[in-house]
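Left out: one protein chain. Kept in place: all the others.
And then subunit A:
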Amino acid sequence: MLPFELIIEILTRLPLTTLLRFRSVCKSWNSLITDPSFALNHLHATSTRRLIFTRPADPYFTDYSLSSAFASTSAAATRLFPSAVPGSHFHHSIVGSCNGLLCLFTVSRNLLLWNPSTGKFRNLPSLEDQRFSVVTSGFGYDHVTHSYKVVVVLYIKNHEFDSRVHTLGSDSWRRIQHFPLSSTACCPGRFVSGMLNWLDKNRFIVSLDLALESYRRISLPDFGGNNTDEFELTLEVFKNSLCVLSCCSHFTDVWIMKDYGIAESWTKLLCVPDLIYYPEFLGFDFNVPRATRAICISDEDDEILLELWLDMEQKFVVYNFSDDSFRPAGIEKFGGRVASEVCENY
């Protein structure tokens, strides 16, 4: 009746749950919906961004849609995903998220890939070499070979770090170039544009090209002559670009690397002022909250979600950088840590 290309257009606009249901309509719709390239197109066309939170010793994840996180009233609906993953009694740490898939590290040093939208998961082959401790890890998508890759860095001995890569679909881990960090990194690698990135304490970025499987260095922005040793630096990914946040006691600067890999393209995106200037956020003891983590930037590009601790309590606030104001976010405090930003996928 309708030409198939128009059917594709219609299906691409449907919400995820409807699409999953429509796999049962007919065989040709089934093959279309389960086709990976259609899935990626759908992801980019209609994905809603979600935030997934994890909490120590809690096998459940809490998830918020981005719009409810940025809402000014407390979000009524928070869904708890039972992580129906066997053996996952306790806390998992999140290695990374990409295209709606989460890579998790379980307590028993097992890695698995989990799709929160469909609930499906896949165990990865176990890492041998139990004697070496895992220093850091990363998860990303290789555009060249169209495959997902997980990277794990093991501490071998003094100043020697081994990198192992697993390509989804294969059944083993491969050794690649040594991890060139001079000091241990604790955060998982941040994935952007086909590269995984870590921050070295000596003030540069280590970048792993997932296609070439080799490392290189990228320099940090020129912070403008300030004494950068006083700054606390963190790496984040906002708006599909790598960002560096430099926090000092008075403000947090967010720098964005507009063209990946080109150090000259570092631009200061925004500056989050310290909350001391906003008395409504001061606690009863007049303790000043410190912004501990920037989570994400809103779809409308004018607000940033921050996690901060005040009076030993976790609070989420939204800073609007177009009108320079703070307001509470729509996320209740719950004592967990933000895991990652995830898009719906299947």
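One rule holds for everything that comes next: a residue touches a chain if its C-beta (ideal position, glycine included) is under 8 Å from a C-beta of that chain, and two chains touch if they have at least 3 such contacts; residues count from 1.
By our rule, contacts and distances are computed from a predicted model.
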item: Protein name, per the UniProt record, of whichever chain is missing from view ("T-complex protein 1 subunit zeta", "Small ribosomal subunit protein mS29", "SKP1-like protein 11 isoform X3" or "Phosphatidylinositol-glycan biosynthesis class X protein"); value: "SKP1-like protein 11 isoform X3"
item: Among A:Phe22, A:Phe132, A:Phe204 or A:Tyr260, residue touching the chain not depicted; value: A:Phe22
item: Chain not shown, touching residues in subunit A; value: 1-3, 6-7, 9-10, 13-15, 18, 21-22, 24-28, 30
